[in-house]
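Have a look at the structure below, then the notes.
As you look at this complex, bear in mind that one protein chain is not there, while each of the others sits in place.
Chains: A, B and C, in written order; residue numbering restarts at 1 for each.
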C-alpha cells in the first residue's frame, strides 16, 4: 500500500532495495519462472540483506541464489526445483546439511499459496480452497484449517491471507506513476502487488503515461499499489521476459552445474553478483551480444504491439 | 461449465436462448450499464420465458424490461435504478403495487454480490467480505453470515457462492470455439461466466481463432467456460459497447419516460420487442443511421486496435 | 442566494469539489458527484484520479458519463479492470475519498437508499429505491466519505427506515470498528442549503457551514432531530464565475444537471453528438 501517490516514483535499483527491503522483512517476487526479478535478487545479495522470509509460489531460480548467498531465514511456498533440469542445489544443501544455514520451510501447494495472495489482495483474512485436503501438507502446516462450510456442511480448507512487507514485480512496461503493464502470463503478480505493504516495480521500459492510457486493459497493477518504479533492462536474465527476450537455457544449465558444488557456486556468485557493481556490470559479463541474441529470438515468436 | 469443447459453438440467438434459458431458471447478465445483453433480454421476452431468478450486480436496464414484461420471479442483487435519470419505473410498480406481478427481492451490496460471483468462479462455497457489516442488509438477508475470523478473531461477513444456471455475456469479439475478448471495463463478467452452469457469449464480431491468439491477454473468458457463441451486432443498444458504439442517452431517456406509465410501457414493449421478429427488426426500428452515428461517436473516443 | 444565477445542483457540485484533495484517488458515482470531481481537477486537485465501480481507474475525461458503465467512463483510463477488483482495492484502503447520495440520512450519518417504508415495511414499501449498489461498500471501506443530499423534508431523520450504508451506526465510541468496518466514516454532508460535519466524540451531525442567504432556523426546521450548530458557524462563499463555468463545462449538454427537461430541449441525437464532440477537447 502506498502512503501517497506522487507524480514520479522512479528511482535506482539500489535506492529501491535500500528503502524497502530490510533484513528480517518478508518478501515476495513476481513472475513465475519467467519475468523473475533476478536483478533485484542480485541487488539484495549485494546489499548484504539477511533473515528474509520469502513467501512465494514457485520461485526456484531467485530462491536458490538467495539461499546460497545466506539471505533467507524462512520459506513459505509451493515449489523449489528446476523441473526438467533437476533439484535445486542450494536449497538441498541448506535443508539437508544446514549450509550455509538451515532455512525453515512451510509447505503449501501452488493453488493454496495463490489463494493466500488472493486473500491478501482482497484484504480479507482467509480464503477457502479444495486443495491440500487429506494430505501431509496439512499435517505439517497448522495454518491450513479444515472446516465444515457453514452453508453446505462439506469439508473445505482455509488458508490465511499473505501480507508480505515487500513485493518486487518485474514487468515489460511502466510509467513513472507506477502503472505497470504486463503481456504474457501474469502469475500471481496482481495479487502480490496488492497483498504487500510496499511494492517495487522493475521494468524493461519506462513509457509515458499517455502510452499507458492507450491500452488500459493491459495495466495489471495500477499506480496506487506501487511505491517505486525502476528501469532494469534484461532484469530477468537468464529467465525470459515475454516479448523482450527468451529463456537462456544454456546459462541456466551452467549455473545448475556450478551450484551443485558449494565452492563453485561461491565463485559463480562472486563473479556475476558480488564483484559486479550493478546490473549493467552483470549484463556486460553475460555479454551484450548474448542478450541481443536472446532478444532477437524472443521477438521472432512474441512481439508486443505498439 | 461445458460438457464438451467442440470446434464450433456458434448458433442463433433464438437457438441459444431456447436451449439454455428455461422458465424457472436462475440467470445472470454480463456488462455493467454498458456492454449489457439487451438483445438477449428481448429474445427472452419474445420466447415468453417466466419465473426467472436474476442474480446480478447493477442491471437496471435489462431488469426493468424483464420485470415489466413479467418474466422475473426473484431478484438477488445490488442496484436497480437509473442513476442520474431516476428510479426504475417497472421495478417500482412491481415492488410497490405488484404490477404485473410482485418480485421477491434479496438485497446485497455491489461488493457483496461481486464476491458471490468470485466464490462461484473459484468453486468454493463462500467468500469473506468487510462490506454490509452493521447494516440492515444483513438484518433482512440471512444468507450473509457474520463470523469471527478463525485467524485473527475479528468480525467478517461471509457470502455464499452464486451458481446461476445461465450467464449471458456480451463481448466485443469471440471465435466460434468461445474464446471471448473484452476491451474496456470488465465488470464481474469473467466470474459470472465461470460461476454459471451454462454460458452464452453474444458478441459484436466473430473473429478467427488466429485473431484471438494475437492478443491472448485480452481473452477474458476462455473457450472451456462457454456453451454457445452468438453474433449480435448492436446487441447492447441503447447501452454502449466500448470501442463499438456510444450510449444512446436520448433513447434511454425516452424509454424511461414511457416506462413511467404502464400502458405506454406496454406499447413500447410491443413496438420494439414483441412485434419485432428479431434483433435485426429492432435495429431497423431504432434506425440503422442512428446506430451508425453512435458507432461513429464511439470510435472517435475509443478505437480497438487490430 | 440567487436561484437565477446558479442552480442547487451546481452549488452542491461546487461545495463537494472542495472536499477533494490533490493526488487523491476518489471513488465517484456518476451524476453530480462526477461533475464535482471534474470541477475539483480544474482547480485545487489537478491530479485527482477517479475510479468507477464498473472497473475504470483514472480515466482522462473527454466527455461526460451518464452511468458508471457508459463506455465514456473508460476513455483513456490508466487501468481497465473488473468490478470485483475495484471493490477489493477499496477494501484494501487504496481509495481516499468517496461520494455518496441518499434518500434518507440520520444524525449519525447512516444512509438509506433501499426503501422508504411509509405506513408499511421493507417487503411492501411506499417507495422502493435502487438499493445499495456500491454505496454500502463505499460507506464501509473508504477513508473519507462525503454525502450529497438535498435538504428537503423527511430526508434528515432521527432514524433511517432501512440502514443501507453505515455512517457511525449508533454513534457509540468504536461502533464502526466493533462491527468490523474499515473506513473512518462520513466527513461531510453537502446539501443545497448548508454543509454538515460530525462531532469527533459523539459522532453526531452538526451544522458547520451555512450557504449565503439561508437562515439557521430554516435548516433546523428541515432536520428531524435537535440539530447542534458549530460554535464558529461558517458561511460558504458564493460560487465564483470560474467555478460555475467549470461545472457547466463538465456537463456541456446539461443532461446531468438539467435532467429530463434538458434532454427534451435537445433537437436530437445529432445535436447531442455535436455538443459532446465540440466539448471533448479531442
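One rule holds in what follows: a residue touches a chain if its C-beta (ideal position, glycine included) is under 8 Å from a C-beta of that chain, and two chains touch if they have at least 3 such contacts.
In this text the structure is predicted, and so the values were computed from the model without any measurement.
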| item | value |
| --- | --- |
| Contacts of the hidden chain among displayed chains | A, B |
| Absent-chain contact - pick from B:97, B:139 or B:213 | B:213 |
| Option touching the unshown chain, where B:7, B:101, B:147 or B:280 are the choices | B:7 |
| Of A:10, A:114 or A:199, the residue in touch with the unshown chain | A:114 |
| Which of A:68, A:164, A:187 or A:222 contacts the chain that the document leaves out | A:187 |
| Absent-chain contact - pick from A:7, A:101 or A:249 | A:249 |
| Residues belonging to chain A that touch the chain removed from view | 31-36, 57-58, 60, 77-85, 87-88, 91-92, 95-96, 105, 107-112, 114-115, 117-118, 129-137, 140, 146, 154-157, 183-191, 239-243, 246-250, 252-253, 256-257, 290, 293-294, 296-298, 300-302 |
| Touching residues on chain B - with respect to the absent chain | 1, 4-7, 121-124, 177, 179, 190, 194, 209, 212-213, 216-217, 219, 222-225 |
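Convention: only the chains that are shown with their structure count from here on.
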| item | value |
| --- | --- |
| Smallest number of contact steps required from chain A to reach chain B | 1 |
| Chain occupying the most central position, where position means C-alpha average | B |
| For chain A paired with chain B, centre-to-centre distance based on mean C-alpha positions, whole Å | 38 |
| Whole-Å gap separating chain A and chain C, where each centre is the average of the chain's CA atoms | 41 |
| Of all residues in chain C, the ones touching two or more other chains | 56, 74, 80-81, 88, 91, 182 |
| Residues of chain B whose C-beta touches two or more other chains | 129-130, 154, 156, 183-184 |
